[in-house]
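Before I ask anything, let me first share the structure, which is written out below as structure tokens.
The complex appears here minus one protein chain, its other protein chains still in place.
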Amino acid sequence: MPQLVEAPLARFERVTQAGVAPAGFHATSIFPEYFQLEKGSWQLVRESRMDCTVVLEEGNDLSVKEFRRLQPGDLVACGRKENGEDGVFVHTDGFRFPSRPAEKFAFRGRLTRETSFSIDYDELYGLLRHERQSGFILWVLGPAVVFDRDARESFVKLIHAGYVHGLHAGNALAVHDVEAALFGTALGQAIYSKRSTHLGHYNHLDTINRVNGIGSLRKAVDLGHVTSGIMAAAVSRSIPYVLAGSIRDDGPLSDVVHDVLAAQDGMRALARRATTVVALATQLHAIAMGNLLPSYRVTDAGVRPVYFYNVDMSEFVASKLADRGSLTSRSILTNVQDFVVTLERGLREACV
Amino acid sequence: MPQLVEAPLARFERVTQAGVAPAGFHATSIFPEYFQLEKGSWQLVRESRMDCTVVLEEGNDLSVKEFRRLQPGDLVACGRKENGEDGVFVHTDGFRFPSRPAEKFAFRGRLTRETSFSIDYDELYGLLRHERQSGFILWVLGPAVVFDRDARESFVKLIHAGYVHGLHAGNALAVHDVEAALFGTALGQAIYSKRSTHLGHYNHLDTINRVNGIGSLRKAVDLGHVTSGIMAAAVSRSIPYVLAGSIRDDGPLSDVVHDVLAAQDGMRALARRATTVVALATQLHAIAMGNLLPSYRVTDAGVRPVYFYNVDMSEFVASKLADRGSLTSRSILTNVQDFVVTLERGLREACV
Amino acid sequence: MPQLVEAPLARFERVTQAGVAPAGFHATSIFPEYFQLEKGSWQLVRESRMDCTVVLEEGNDLSVKEFRRLQPGDLVACGRKENGEDGVFVHTDGFRFPSRPAEKFAFRGRLTRETSFSIDYDELYGLLRHERQSGFILWVLGPAVVFDRDARESFVKLIHAGYVHGLHAGNALAVHDVEAALFGTALGQAIYSKRSTHLGHYNHLDTINRVNGIGSLRKAVDLGHVTSGIMAAAVSRSIPYVLAGSIRDDGPLSDVVHDVLAAQDGMRALARRATTVVALATQLHAIAMGNLLPSYRVTDAGVRPVYFYNVDMSEFVASKLADRGSLTSRSILTNVQDFVVTLERGLREACV
Partner (left out) sequence: MPQLVEAPLARFERVTQAGVAPAGFHATSIFPEYFQLEKGSWQLVRESRMDCTVVLEEGNDLSVKEFRRLQPGDLVACGRKENGEDGVFVHTDGFRFPSRPAEKFAFRGRLTRETSFSIDYDELYGLLRHERQSGFILWVLGPAVVFDRDARESFVKLIHAGYVHGLHAGNALAVHDVEAALFGTALGQAIYSKRSTHLGHYNHLDTINRVNGIGSLRKAVDLGHVTSGIMAAAVSRSIPYVLAGSIRDDGPLSDVVHDVLAAQDGMRALARRATTVVALATQLHAIAMGNLLPSYRVTDAGVRPVYFYNVDMSEFVASKLADRGSLTSRSILTNVQDFVVTLERGLREACV
């Protein structure tokens, strides 16, 4: 691109106050960004995420740092132009989706529940089979996945089939999952028959109390107290997970990270490894993970896209995810109960 | 019931103005209703529907008549008490769902997208296999069923497997289905790849124009112009259908009944035969069919329930259906694309 | 535009079968469309609507005709290119909204419930005050407007203040409105206290039966049986209205047009006059009216935009309206109960 030839070097300024960036700081997006550190040499930022600063580390390395981590003396990239004029180039169209023919008048330009998604299943079958071998598939789970017997069992099968490399969820997902293991219910309602059991709301509290009495979820599984479900499978297969706390939590389970900044750190550690993320029925966790997730990853083989699928019932949540900067996320509008069962079956059959 | 012993005979009054019931008329509900015509003899109304009058026909027969059909001289049942005091008994609890334990404090009393529905699939597999032999399964289809390749193909399989005895839909379902047959698109968007095709909105109009040029959908199928999809399958298997008009219609296809009262008559003819109804992603048609559908049917073997399932994405639509009197309908909150594919596969596998 | 200089004349072909256009017909959009009838002379179509044919009438006049109205011998414009190459030019950007700065990375690109709408109220106050004098304000009403006392009363005030020049609704709106006048309820629930009244569902049927006994809504108002509400105000002020039938209707009221094609004709007669349309809480009627409504009107003073506002609770409905071709509609996502009350108050205060 001609304008890059004339571009200046990227400019860095020193942090003087912990947690505060110099005025005019450059903020990262979800896209690959290149910084001209020496004339003619543009360095791609690795392990990016949106809304962070770019810090020049020793050895001319660039790191993507949350504002809260900035220390006095850190050298923060400044300049907000995206086309090279500030020594920064934001590359948005490296991985392009097929563009639509530009009609003056056309129907069906929006994503809604009416948008077909057969093809998304087929693409996911191919993608996940590939990523199972050579990628890192990170799942972000809302509690709806364990409110239903079949969905819960299908997700367990996905774990055992090797399609789950990391998990992020909240306290509720874990508690309801273990309640199902101990009592067959979630919040007191049977996950198959839907019957409300007598004094069923105690099941929820008994679950937390019992696990915390044992010491942790991990211990409860290891000692054989919890023998079925998603958390048992994850623990027994040593799949890394982060259970992030929220103000809505009962208990919480002692495994839950109740400092949200510490939880973000744990989540970002997963996000750095992720090559495909699938978020199921959780606005909070999907947007939170979206904040931490770049649209690309630098591997030995070069730069590759990071896929981010979001499954939810509501157009609002799909739009909100994009409205919060996750511009490359793809949403499927359906109930995750169906989605998980169908996906698992499709992956299984496709393999035969 | 003791109160019935003392009950008076049902009272009937004459219609004096066409289309107008006498003051104090009794209106039907979705439930079985009994009228005491002679002391000790309570007659059950057959082929009922909500919000109609009950007319005493010759030979002491009772018919359920829309207000608009009333003719001067008709004898209309009067009296609004439901427990026999007016010679009328409304029987609401003949077919009971398992009741919930009455807790003072409990979670999860409402139907939402979080409510599990594994069991609904299992019950539907059993029910539909039974009804295929000895019932009448009526489907009420919104256009979403044909916006997606897999859902459309699965529904065609349901037809060929004998699970579809009647169809009710609107102009859009039929037109989009035929557009998919002719062009591979629905409203110009490919039903598998989701690509918008160039000048794609003409596909919609060309479809209508072509079919109407041939004369009718039926003819277009018979002459081999339309060889795939739901309407082709329905026509070729002589499945009765009613395509009801709405003010939203383009065209419409010449097969569409554009007088809504005539359409209601056609729909009620189907409703009279139905033993199970499944409505997919259509608020308008689901509520309309709900108005015509009683909760029971009198067969040679006695009185049996009529099942009414409604599949939709929104809690609002599920509630609205009940708010309009379809109190015994059961709603499943998911995308019909997934629902149809899963249901068809489940029925197929269950049969093996 | 240079390409127009070289453009051919528009091409017309004869209809040979009633209701069927010649192959290659041109279909209208919501936008102004110009046809080159003589070299250098481009004629703008008046009183357009989407998805219709353009017919060359005697005297070189162009009319926009529904397919179903085509008669053998009619001369229908053919050609589907939009930039003049077929003698047709579709002018999409005559009335432009301020475009957004094109950022590579930005938040909040979608319309959702989070989108602010203070400015929409302010623009509506100005617009409606202007249109009251010199335009034609057409309202499309869903029943939610009369389920709430304050909203219903506010709408009546809008009528009396001269902001309502035409009405389009369905049977339900009219019946619930009259039920409120006669019984203080809508479908049996009090429109202020929300209490369900004993045997309240009879109020609905008694309302229809009583009005049809009198002969018509118009007569019921004229004879003093119905003295409050929207329909009474509309009748007493001779505001033209179309009550369009649907298969969901009870009764219906004898004023309802139960042939949907006749109803469309009545709606289009209103749409031809409309300069601003406001649709409130009705997916069916909003999309139906959108089908009939062009984005412009030719007046003595020249070509002016037609404004189309849609107020609904759901992102899905807003998107669906655009997905069905009403690309210039503006949606406000809120409950019409609040909207009507706020709008009426704002118009009143702005006038002081």
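Observations, loosely collected:
Going by the order they are written in, the chains are A, B and C; count residues from 1 in each one.
Everything below uses one rule, namely that a contact is a pair of C-beta atoms (placed from the backbone, for glycine too) under 8 Å apart; a residue touches a chain by one contact, two chains touch by 3 or more.
Only a predicted model underlies this, so the values are computations on that prediction, with no experimental measurement involved.
Every visible chain touched by the undisplayed chain in the complete complex is listed here: A, B, C. Remark: the omitted chain is touched by one listed residue; of A:Phe67, A:Phe95, A:Tyr125 or A:Tyr192 this is A:Phe67.
In the complete complex, the hidden chain is touched by one of C:Ala106, C:Leu223 or C:Ala269, namely C:Ala106. Interface note: of B:Glu85, B:Asp265 or B:Glu315, the residue touching the hidden chain in the full complex is B:Glu315.
For the chain left out of this panel, the touching residue among B:Arg49, B:Lys65 or B:Arg113 is B:Arg113. If you put the missing chain back, the residues of chain C touching it would be 98, 100-101, 103, 105-109, 113-119, 121, 143-144, 147-151, 187-189, 191-201, 204, 281, 313, 333-335, 337-339, 341-342, 345. In the full complex, chain B contacts the hidden chain through residues 29-31, 50, 82, 90, 92, 104-114, 314-316, 319-320, 322-325, 327. In the full complex, chain A touches the omitted chain through residues 17, 19-21, 25, 27, 51, 67-68, 80, 187, 199, 201-202, 204-205, 208-209, 212-213, 244-252, 254, 258-261, 263-264, 267, 283-285, 287-288, 291, 313-314, 316, 323-325.
As a working rule, only the chains that are shown with their structure count from here on.
Put simply, the C-alpha centre of chain A and that of chain C have 43 angstrom between them. One simple way to say how far apart two chains are is to compare their mean CA positions; for chain B and chain C this gives 29 Å.
Within chain B, contacts with two or more other chains are made by residues 187, 199, 201, 204, 313.
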